[in-house]
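What follows is a single structure, and I will ask about it in a moment.
A single protein chain has been omitted; all remaining protein chains appear in their positions.
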Amino acid sequence: GTLDDVKARGELICGVNVGLTGFGAPDANGAYQGFDVALCKAVAAAVLGDASKVKYVPTTGETRFTALASGEVDVLIRNSTWSFQRDVDLKFDFVGVNYYDGQGFMVKKDLGVSSAKELDGATVCIQTGTTTELNLADFFKANNMTYKPVTVADDSEGQRQYLAGSCDTYTTDASGLAASRATMPDADNHIILPEIISKEPLGPLVRHGDNQWGDVVRWTFFALLSAEEFGITSANIEEMAASTQNPEIKRLLGMEGDLGAMLGLDKDWSKRAIAASGNYGEIFEANIGSATPIKLARGLNALWTQGGLQYAPPFR
Amino acid sequence: MAFVQDTPKESFRLSMLIYDTRYRSITIQVIVLILFLLFLSWLVNNTIQNLAAKDRTFDFGFLGARAGYDINQTLISYTNDSTHARAALIGVLNTLLSAVVGCTLATILGVFIGVLRLSKNWLVGRLMTVYVEVFRNVPVLLWILLAGTILSETTPAPSAYRVTEAMQAAGEAPKASMIFDDSIALTNRGINMPAPMVDNGLGRLELGPISMNANVLAFLIVLAAALWANHLIRSHAKRVQEETGIRPTTWWKSIAVIVLPLLVLGWWLGFHLDYPRLTKFNFTGGMEVLHSFTALTVALALYTAAFIAEIVRAGIMAVARGQSEAAFALGLRPGRTMNLIILPQALRVIIPPLISQYLNLTKNTSLAIAVSYMDLRGTLGGITLNQTGKELECMLLMMAIYLTISLIISSVMNMFNRAVKLKER
Amino acid sequence: MMVSDEVAIQITNMNKWYGSFHVLRDVNMTVQKGERIVICGPSGSGKSTLIRCINRLEEHQQGQIIVDGTELTNDLKNIDKVRSEVGMVFQHFNLFPHLTILENCTLAPIWVRKVPKKEAEETAMHFLRKVKIPEQAHKYPGQLSGGQQQRVAIARSLCMKPRIMLFDEPTSALDPEMIKEVLDTMISLAEEGMTMLCVTHEMGFAQAVANRVIFMDQGQIVEQNEPREFFNNPQSERTKLFLSQILGH
Amino acid sequence: MMVSDEVAIQITNMNKWYGSFHVLRDVNMTVQKGERIVICGPSGSGKSTLIRCINRLEEHQQGQIIVDGTELTNDLKNIDKVRSEVGMVFQHFNLFPHLTILENCTLAPIWVRKVPKKEAEETAMHFLRKVKIPEQAHKYPGQLSGGQQQRVAIARSLCMKPRIMLFDEPTSALDPEMIKEVLDTMISLAEEGMTMLCVTHEMGFAQAVANRVIFMDQGQIVEQNEPREFFNNPQSERTKLFLSQILGH
């Protein structure tokens, strides 16, 4: 299976976004950074023991699924929406949801629009090759409105057209909108409309049928979530491991039981994954959270204990 | 001699397969054929295995399914309830529209620049050289991106045309205003122009599966008749010229014969123009030429024009200098010389490379997505491919369509080329 | 052979430069109607330039050229007038390869002289018969031999019914067997009294038909005389040298 | 001049068509070793085609051609054998412009006969000396005059040490002064006893060296005879007409 391939290769091949601020993009030194990229690092740390043993393959909206299906990448972590068709017809397994998103609209304030229902007749910028196109068509149809699509190839082009005024509104996942807005020179002149017209659970996916590998990615992600829940951070992990009495934390960190072995990994796998770039909350805050220019609120992505949807099954 | 004796039949030896010129070529061809078939079956076999491994099928059924997405420029009716096949057709039509308009523009521009480059005017000659070199030596993708950016960055948004109450009160004029007597609006989305409309329309004509707008049909029929009448007038003029040597002036007759019937038809159908009006977000009504189309087509035309200019220049230079001298010596004026002597000859040199430029332009329309134009690549090879995940089918179909278009263009142009070829001994 | 007293071409103190290169220096020349003049001289001496100035394929910068009463200036009308009265035959024929022989011959009459097509074709056939190739009328130039092409070129010029014919080395691009057929055509033309200026090195032709031979060198007319005198008794050293070269050859 | 009894080339009932056009009709011909044959005839009569059939640049469709004991069939080995025994000189020289004179001459010996380079160069220089241009050995063909090029072409053929030489109008693309130098070379070759077939219209050459003159018309051998008889006493009408044309010319 893929797990053996990865181990043999000594390198994880991770399909990522070509350039989406905060989620996945190379920096000036060519090192990939971002919310999605951190998960790649965690998986690499878990499997190979080294968070830097990742090869990032940039994928476009159009090439991403083929890259995964053909085995060019081991796992695709690239804000891809979990949908029936992709899961069933395209034969992929979504192993979790690392970001709960929904499609929203951004408009300029001076347009005088306060609800998406008022967008009848508007020109809408939208990225090609995504589920958003279909959602958009459905939304306008359901509300008996018309619109003119301007189909753009990527996020930066969409933003450019929106800013230039080639379209009245830019629609994409709300996280993307927030990220875009945050970096605009005149952020206050743009508002994100309250309607979220679709569910966009974004998550890592692997090929159908390779369940062991799917489990590795899935539980690595859950380990990050659980770590946040238990207050384990990259800073205090050693200390926690040494001092904790909580049996679940012990199981999670490999002090007890043999969860690692069941996954085909060693027992420190989760410790390394968490240490790589911190727990889920740390990753969120470091890449897209309120301290960053992107300033996303946790919202749905808060832990279930704090009213969000992020919920990890028990480690037992 | 009564009969010719044939050489006695040799018995066949195996070595003849290689050393006998008659069999040798057959041997080689058979080997090539076998290798080719092996290669083909290897490909097909791999494909079947891969499809099976991925648990996919190979069928075009998805083309009949609902597309579910919208397209901004549709030459024939289309909604998101139409099928993927229809979306692909929209894409093909958009590709063809851009290719045809682009080729026409590029040809006009290219001939113009090519001729100007030969002009004695130093400044114009240099400017044209700079144009040609700059456009030829930079990737076409950059021109497309730049054209898109320039069009959307330098034109006003529709909202700039709006006069708000506050502005009215203050007596301010809007930031932008429509041109040509408030009939054409240039926004950063496109150009909104008046559209022809009729009051007493003839409805639609249903001919089996084909449904046509009867008004358009009537217009075309009248236009054809008018052109035919004009042709009669011109051939009459030609006859008169051949008989008397003097060509009667026909331009006013031509205008009358073409314009009058159309005016009558328009009056009968209740023709009027539908002017674009500013609504909440956009101009509606009238006709809109999207900037995505303009940017792609103009960028391709500008880029290709640089190549065509070089071809035209080479073609004209290939016509020997003696030809124009001979024409001058016969008393022909420079304009006539160009029309009757130089261009007909230059054309023969120009056409073959021109064909490949047309092909290139057509193929380059596949970069449309860079400026958000929905061509075949954007619909069938883009959204449809992504939504259905049928890469193999979509790509093969798309290649087949492009190939067909290319072959049609080159065979039509080749036919034309054969027709004008010089007769030699 | 008749030479009238009327002046066909009058060139006075004509000078021409190519950039700063002085090609024609102080040329003075008078050609009577019906006169047949052969111009010869070493290569580069300006023979072609002179003859091309006469129908304004080249512009002169100083002096006067009067052709058939019309002075050649920058006035387009004058140029058109002169060109339709002066026929020219080139070394390389310069037939229009995309037109048939007949079309080559009728093109200028139809478009310049506004002759009805029918009439133009009749004239053309007449002249094609005269140069002995009426049967080729519907072929294309590329399908004829060099000699035939040059005869078509002569017929084409004649179709404009010019009063003066200029020839610029009409036979020098031809094979020996073809030279004769072209010269024959030119001789028959001369016999009909056409005013002719001919640049050629065919000295036999000069002796047979020319009224006068003009010898040029370095852009100047060095010597002119009637043929017999010219060949038997050249005056200047330059001419002697030149004649010894081409006749000895 | 010696003519042996051995047969060098034997052509029996040979026919050839281009498509449906019958170019060579029932050609029968025997060439003895050491014989020198001149083939003449009007243009298009099939002379080139005949000579090109002999080293299989063209394929014949009926009849037999035996060259030096080898029958020309579709067998590649036979063709190779014949070609390495038969040298050919073309009207347009066909030297290889990208190779020096010496390389032109050594190319085939090295690659076909597998002669060591050194030896090939010595042979080449020997033959270049024979055609009197050893000093040009390191120039390129484009730098030589036509006559020199044709002599190189002859030397190039000789370097393969052929037993038979074919010439297809070797002098017709040359200026008169160069014709002589090529003919001289060919005469000296003839004097050494080389079997030669030569298509040419140089009747002086024919009279000087040929054992036999063959006259072809419309793909047939119309007449053959020894030169003196052939010129003074042609038998057929066709031949008489032809001779009157080219000799009168």
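What to note about this one:
We just call them A, B, C and D in the order they show up, numbering each chain from 1.
Quick note on the criterion: contacts are C-beta pairs under 8 Å (C-beta built on N, C-alpha and C of every residue); 3 or more make two chains touch, one makes a residue touch a chain.
We adopt the following convention: contacts and distances are computed from a predicted model.
Only one of "Amino acid ABC transporter permease", "Acyl-CoA dehydrogenase", "Phosphoribosylformylglycinamidine synthase subunit PurQ" or "Aminomethyltransferase" fits the UniProt record of the hidden chain, and that name is "Amino acid ABC transporter permease".
Shown chains touched by the missing chain in the whole complex: A, B, C, D.
Between the chain not shown and the residues B:38, B:202, B:320 or B:403, the one that touches is B:403.
Screening D:32, D:55 or D:136 for touch with the missing chain picks out D:55. Checked against the hidden chain, the listed residues B:101, B:146 or B:160 yield one contact partner: B:146.
Here one chain is not drawn; of A:66, A:83 or A:233, the residue touching it is A:66. Taking the complete complex into account, B:363 is the one of B:333, B:348 or B:363 that touches the chain left out. Considering the complete assembly, chain C touches the hidden chain via residues 1, 3, 5, 15, 17, 19-22, 25-26, 32, 61-62, 211-212, 217-218, 220-226, 229-230, 235-236.
Residues 18-21, 25-30, 55-60, 62-63, 66-67, 69-72, 154-156, 159-160, 163, 183-185, 293-294 are the ones on chain A that touch the missing chain.
Taking the whole complex into account, chain B touches the unshown chain at residues 18, 25, 28-29, 32-33, 36, 43, 46-47, 49-51, 53, 116, 119-124, 127, 133-134, 136-142, 145-146, 149, 153, 359, 363-364, 366-367, 369-370, 377, 381, 391-392, 395-396, 398-399, 402-403, 406-407.
In the analysis below, only the chains that are shown with their structure count from here on.
Chain D is reached from chain C by a rotation of 160°, derived from superposing Cα atoms (nearest 5).
Computed from the mean C-alpha positions, the centre of chain B lies at a distance of 57 Å from the centre of chain D. Annotation: 50 Å between the Cα-based centres of chain B and chain C.
Between chain C and chain D the centroid-to-centroid distance comes to 45 Å (mean Cα coordinates, whole Å). Those residues of chain B lying in contact with chain A across their complex are 54-56, 68-72, 80, 149, 152-153, 157, 159, 188-189, 279-282, 284, 291-292, 369-370, 372, 374, 378, 382-383, 385-387, 389, 391. The residues of chain D lying in touch with chain B in their complex are 13, 15, 26, 62-64, 73-77, 79. On the side of chain B, the complex with chain D involves touching residues 1, 4-7, 10, 16, 18-24.
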